[in-house]
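Structure, as structure tokens:
Only one protein chain is missing; all other protein chains are in place.
This part shows subunit A:
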Amino acid sequence: MSGDTSQPVPTESEPSRLRVFLVDDHAMFRAGVRAELGVHVDVIGEAATVPEAISAIAAHQPDVVLLDVHMPEGGGRAVLEATRRAYPQVRFLALSVSDAAEDVIGLIRAGARGYVTKTISPEELAAAIRRVADGDAVFSPRLAGFVLDAFAARPDASLADPELDQLTNREREVLRLLARGYAYKEIAKELYISIKTVETHVSNVLRKLQMSNRYELSRWAADRRLV
């Protein structure tokens, strides 16, 4: 391979390969992900620290940023807060070894479009990146479980904004199936709706999570001795 590297896999059905940026403070993990993802997407760069990530995202404006939750100087959340508003076309996918609920919910609330754990297979990760780039939300079963927990019906849950702070029955149903390990296609079949509708429900859940009443969620975390 000597010359053109922009089209290493001509048989790829995707018209243009996604430009992905890695943010993680573990060099070994970055190298691993880069090697695994190389056949599916273009990894255009990587950063090990929060300031490095912020300036690189501003310079390259990748399609998708794979973002680690735990890093010094504020972690993935700091990166999101510094860049999300300035570059709304850049999508963020949280990729973490942590499955503590407050880490996950915190990053999603800060604007990440999805969350996957580091034990995910390369193919699944590539698929998740593609989904995020297309504007969808990526929910692992575990994340669905956390969200269900966060929105669990409480006697006094109707405190602030009932429109925003509650999930519809359908959304709850979709999340339950996600938590049970169903794929979008299987959920659509199970509920007799289209895949597009499933995606809409999931996006709505994500939006509600990002806009829902801060007080309720922080109390939820406090109830569970998470904060």
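As a working rule, a contact is a pair of C-beta atoms (placed from the backbone, for glycine too) under 8 Å apart; a residue touches a chain by one contact, two chains touch by 3 or more; residues count from 1.
The rule is short, and it goes like this: contacts and distances are computed from a predicted model.
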| item | value |
| --- | --- |
| Protein that the absent chain corresponds to, by UniProt name, given "Sugar ABC transporter permease", "Cyclic nucleotide-binding protein", "Protein-arginine kinase" or "PspC domain-containing protein" | "PspC domain-containing protein" |
| Hidden partner chain, touching residue among A:Leu67, A:Leu80, A:Ala179 or A:Leu206 | A:Ala179 |
| Which of A:Ala127, A:Leu148 or A:Ile195 contacts the chain that the document leaves out | A:Leu148 |
| Interface residues of subunit A (partner: the chain not displayed) | 98-100, 141-142, 144-145, 148-149, 152-153, 176, 179-182, 225 |
